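See structure below.
All protein chains but one are shown in place.
Going in written order, the chains are labelled A, B and C, and every chain counts its residues from 1.
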Amino acid sequence: MDQITSVLILALPLCMFLLLGVFGNKMSHKMAGILGTLGMGVTLILAYSTAFTYFFSGSELFIDAAGNRLQSVVFDHTWLAFTDNLVIKLGFLLDPISAMMLVVITTISFMVHLYSLGYMHGETGFQRYYAFLSLFSFSMLGLVVATNIFQMYIFWELVGASSYLLIGFYYTKPSAVSASKKAFIVTRFADLGFLVGILILSFYTNTFDFVSMTSNPQNVLASTGGAMFMGGSVLTWALVLIFMGGMGKSAMMPLHIWLPDAMEGPTPVSALIHAATMVVAGVFLVARMFPVYLMEVTALEIVTWVGALTALYAAIVACTQVDIKRVLAFSTISQIAFMMVALGVARDTIHEGVGYMASMFHLFTHAMFKALLFLGAGALIHAVHSNDYTSMGGLRKYMPITHITFLIGCLAIAGIPPFAGFFSKDEILVAAFENSPLWGIWMTAVAGLTAFYMFRLYYRIFWWNEPDYEHHGHVPHDAPWTMTLPLIILAAVSCVAGFIPFGELVSWNREAYHIHLNIPVAATSVIVAVCAIALATVMYRKENSLPDKVANSVKGLWTAAYNRFYFDELYLFITHKIIFNLVSRPIAWFDRHIIDGSMDMFATLAHKASGAIKGLQSGNIQSYVLIYLMGALLIGVVTVVCVVIL
Amino acid sequence: MFENILIYFVVIPVLMLGGLALCKNIKQIRAVAVVGSLALVGLSIALLLGYLEQRAAGATAEMLYVDSWTWFAPLNINLAVGVDGISVAMLILSAIILLTGSFASWKIDPLPKEFFLWLILLSIGVFGFFITIDLFTMFMFYEVALIPMYLLIGVWGSGNKNYSAMKLTLMLMGGSAFLMLGLIGIHYHSAPEGQPLTWNLLEIAQNNAIDRNWQYFLFPMTFVGFGVLGAMFPFHTWSPDGHASAPTAVSMLHAGVLMKLGGYGCFRVAIYLMPEAANELAWIFLILTGISVVYGAFSACVQTDLKYINAYSSVSHCGLVLFAILMLNTTAMTGAIMQMLSHGLMTALFFALIGMIYGRTHTRDIRMMGGLMKIMPFLAVCYVIAGMASLGLPGLSGFVAEMTIFVGSFQHTDMFHRVFTIVACCSIVITAVYILRVVGKLLLGPVQDKHHLELTDATWWERLSTITLIVSVAAIGCFPNFFAELIKFTFSENIFKVLGMN
Amino acid sequence: MDINLMFYLIPSLIMFCCGVYGFITRKNMIAILISLELMLNAVDINFVVFNRFLFPGELEGMFFTLFAIAIAAAETALAIAIIINIFRVTKNIDIRDLNKMKF
Partner (left out) sequence: MDYSQFLAMKQEIGLLVVFLLVFLYDTFMPKKAQNSLSAITCIFFGLFTLAGFCPCLSYDANAFSGMYETSAVIVAIKNILNVGVLIVLIQSIKWANSESQIMRRGEFYELLLVTLFGMYLMISARHFLLFVIGLEAASLPLAAMVAFDKKQYESHEAAVKYILTAVFSSAIFLMGLSFVYGLAGTLYFDQLAFAVAIEGSKSVMLIIALIFVIAGIGFKLSLVPFHLWTADVYQGAPTSVTAYLSVISKGAAAFAFFVVMAQVFGAVYSQVWEWMLYALIVLTITIGNLFALRQRNMKRFLAFSSISQAGYIMLGVIANTTGGLGSLMYYILVYIFSNLAAFGVVAAIENATGKVSMDDYNGLYKTNPRLSFAMMLAMFSLAGIPPFAGFFSKFFIFTSAIEQGSIAIYVLVLIALINTIPSLYYYLLVVKAMFINENETPIATFKSSVSERLGLWICVAGIILLGIVSCFYSSLLELTNAM
């Protein structure tokens, strides 16, 4: 693997960003779009060749004689040296997961670039859009190839910023502005945890480097053993805090609230950032640090709990949402939670750490089919000009390509064989059952819910009842080829991705792992999924009153779920009522009136004192003389008392 | 005397003053200002190169270009100059900000001549402060830098300018009252019994003769004295009012450079000369600066005046400088200096932009504006970049500075310090809140005021000013190690030897 | 009875205090001048008495007294002149009315 290729993978998108960002206004839309897409295309080719070289060249750089894959640092350039050991390097770490991520990111990114040529056609700020996409791709690529935790943090922040810019792309729309702000601040809050985690970890390990941290965690982490803080070991704290960063980016409860709002951004952006790549950064982070997490099972248990609760929560909420992008957003949250659970239940002692492999596998397949779903949703929105499924229905006739590809996506996510989601989800369930039946059952139930809400969505869009499209001015139709082509490609990938021998390529200890279907688990999950789909079919295939009845029968739960269990309100309360009104405002008031007031008070006091003693200068000589004499005598007497008597 | 390059940092501004006196019209005034500040930028870059060359050639002295000319012989006061990497960095910063400040005051009105006169006098103080290593001379330049502020704000300011100008001047003078006492005290304990007293920083450090009890007295004096200018809680309140009222270039220079004098002085005098007291009393000031950091950020969250927001954010960021200095280790101190550079540049950028926006909309109330991105995209984009630098986006200067500070501070072995570091870290979230709040209200969203639609985007001199600053911010952000290496002081050994740590 | 130092000092002190009291309480400027004269004369007595009783071999105190008397005369002359000026302007020599300038 030569350095130039790897440098180019990062540099090309960055150059595209600078080029489009600085000179974009001078270019035509077409020029900018094509330039951006071409740049991404070249990056795609380079990334693919890199990944293929890594996985299949058999070079001793990448795989040892025993068949274990190796971590290969292609280059590692010192960027900022804090101390001799704590050094931020910008490097390129090639190992199974980063190679896999390279493929995922470049694929989806390229698809989105292509798709956007059609979707964003004629939008103002088209060049800016492509510039930001390039920036995002650069940041995300930098994140996954990070050789050290600080590099990851750097790019972590950069993806956050590009996500902010892209969510707020329609900056004249107040909702988009506030959504972008929310996304940035919530993830920033999580990043605070990440940062503190890094600080704690690096303080004890004295290194940022992933390879040295993960290849020999026992030694590196030796000094953390004894140190305790507030009841937990330091390592637990550090790992949980680092995981907090992951929770923010990956929208785990309770830091998930930004993701549904992030759907304010252009739909291809949602596909790229908020479905396929950036949101899985948290999973990637835990996976990257997995050997360290294995040192501290408590932290992994927390990961599991957070993941499981989020998965269930998001699935329930997804069942009630009306906005198709929000349904997909909650579904994303839920699916990422699956990956988290998979990591959380994985142990090196159990089944060769199948959870880790499953998680990565699911990450891969999910990226494909969720991008597909989002792009499909984009095509729908493009056609109907609404995010709301109530203004859709019966679209299967008008948009056949979209319909088929969307259906494939739904089947994949529902875990129906032979689509991709089945295989990866199956592995997750296996891992969960291996860890504890509780998680197995729990996750199977969530998988059932997944199938249900996806098909609810599917039926509401493509079946149900057809609204009067003529009345709205135009009849929906399939999108141009730039948009449908990515759909078709992704659909094809979703169909076949499950058959990739993923375990051979990726596993926690980089030894080859042979996937074999665990028939009981697979059968259970498929049966649950099919039942759920059937239920959805009953309820939503034709317009009927059944959904309302169901909703009414569990009215409390339904309303709560519809309002996303009031998390947003809670946050609003905390930010506005507590942070703003009870902290910031009082502090600002305190500053203006107490601190500043006390400074002003000195001035006022001086003036007051000046006014108070003005009587001394009465203009009357006799009082002058009296004061003169009294002053002299007073000083004299005091001196006498002090010097002579004391 | 004139073969030492450093002396030209004072000579050029003095020549500029002379040139200004001869000017007849605004064009000539601009020419003098721009040529002079360009010469200073050039000079500072030449100094940087020369400095690096000497270091590369193996110069190991704490300070280079050291020279000393007798001034007041009976008191052993000298005009002693010398620079290390920190001063070099500060000189570059000052020169850049003076240049951009000159561009930002292209259309200053009324009395342009007087304006530049005071501005240049101020810069004499700043440059002089950074090149000297003699306590007396240093203090003199320090005060020279303070007083022009009064007239600059009072005459060319806006809003409640009389009050603000007076408050700023008096509070800073209050600080320098403590400072003067501290410096004189240091002088009288600068040498062991029987040896001649000195004002020279290097000699005092070498003698290391300040008795510990005296350190307990003198350290707070000097630290608070400089700390007032560094906007340390609770002596920061001059900053919001002062900045809000000051004209653009003055805000830039004041927040960008002058506040750095505080941090630099705390480091160069208080800590460098009295490390034992610094080590033992640090906790008091850590609490104060820690409060500054968080408190400034929270206060900024609810302000509605752009300049107030930025002023409070300066309180927060400058608090971080002092915070890091008090950690007494190389990394944190390097971070502090980088933060000074970074904050200097980005806050200058902020103030420049605010001035430009204010010059167009004639309001600084964010509730009155909105959607400026559509109207003046160039300025708006620059504002976003400045905001991103402020909230610590990697690739811009804020990130590297803050991270160096946090990592450095967290290396402290004491639990208290580390917990406080975490508290300080919280500021990155709050910073994001207020920056994005401003960006959201001011630049994004629908246009608030229909009249604003007729406004124009930046002129060439404004573009030049902002682009210079953005390039500098990005340069630090992208190549931090160059600056870190420049700053990492050789003389740190001196402090740490005393402290017996690191 | 032995006439000692105190027999002179105490009256002189009383004189001085009377002078001070007079200065502070009298309205008429001329009366104030007289009070001042009392004070100065008390000082003169002090000098003479100290010289006579304590340091009889020297004349320093005596000479000092002579000069002091001369100075007092000059002062009085000057003061009278100024008071006359005041009287010309205001037709009044009440000290308490001299308070146009204050605070």
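Here is the rule we use: a residue touches a chain if its C-beta (ideal position, glycine included) is under 8 Å from a C-beta of that chain, and two chains touch if they have at least 3 such contacts.
Not measured: the values here are computed from a predicted model.
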{"item": "Where the missing chain makes contact, among the chains that are shown", "value": "A, B, C"}
{"item": "Selected from B:Ile26, B:Leu48 or B:Leu170 as touching the chain missing from the view", "value": "B:Leu170"}
{"item": "Hidden-chain contact residue, picked from the options B:Phe103, B:Tyr150 or B:Tyr272", "value": "B:Tyr150"}
{"item": "Residue in contact with the excluded chain [from A:Ala65, A:Ile519 or A:Val644]", "value": "A:Val644"}
{"item": "Residue numbers in subunit C that touch the chain omitted from display", "value": "16, 19, 23, 29, 32-33, 36, 39-40, 42-43, 46-47, 50-51, 54-55, 58, 60-61, 63-64, 67-68, 71, 74-75, 78-79, 81-83, 85-86, 89-90, 95, 98, 100-103"}
{"item": "Those residues of subunit A which, in the complete complex, touch the missing chain", "value": "603, 606-607, 609-611, 613-614, 616-617, 619, 621, 623-625, 627-633, 635-636, 638-640, 642-644"}
{"item": "Subunit B residues that touch the omitted chain in the full complex", "value": "71-75, 77, 136, 139-141, 143-144, 147, 150-151, 154-155, 161-162, 165-166, 169-170, 173-174, 177-178, 180-181, 184-185, 187-188, 217"}
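Criterion: only the chains that are shown with their structure count from here on.
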{"item": "Numbers and ranges of subunit A residues touching at least 2 other chains", "value": "none"}
{"item": "Subunit B residues touching subunit A - in the complex, by the definition given at the top", "value": "167, 170-171, 233-234, 236-238, 241, 295, 298-299, 301-303, 330-331, 371, 373-374, 388, 391-395, 399-400, 403-404, 406-408, 410-411, 418, 421-422, 425-426, 428-429, 432-433, 436-437, 440, 443-446, 480-481, 484-485"}
{"item": "Residue ranges of subunit A in contact with subunit B within the complex", "value": "78-83, 86, 88, 150, 154-155, 157-158, 161, 164, 168, 171-174, 177-178, 180-181, 184-185, 188-189, 191-192, 195-196, 199-200, 202-203, 579-580, 583-585, 587-588, 591, 595-596, 598-600, 603"}
{"item": "In the complex with subunit C, residue positions of subunit A that touch it", "value": "614, 617-622, 625-626, 629"}
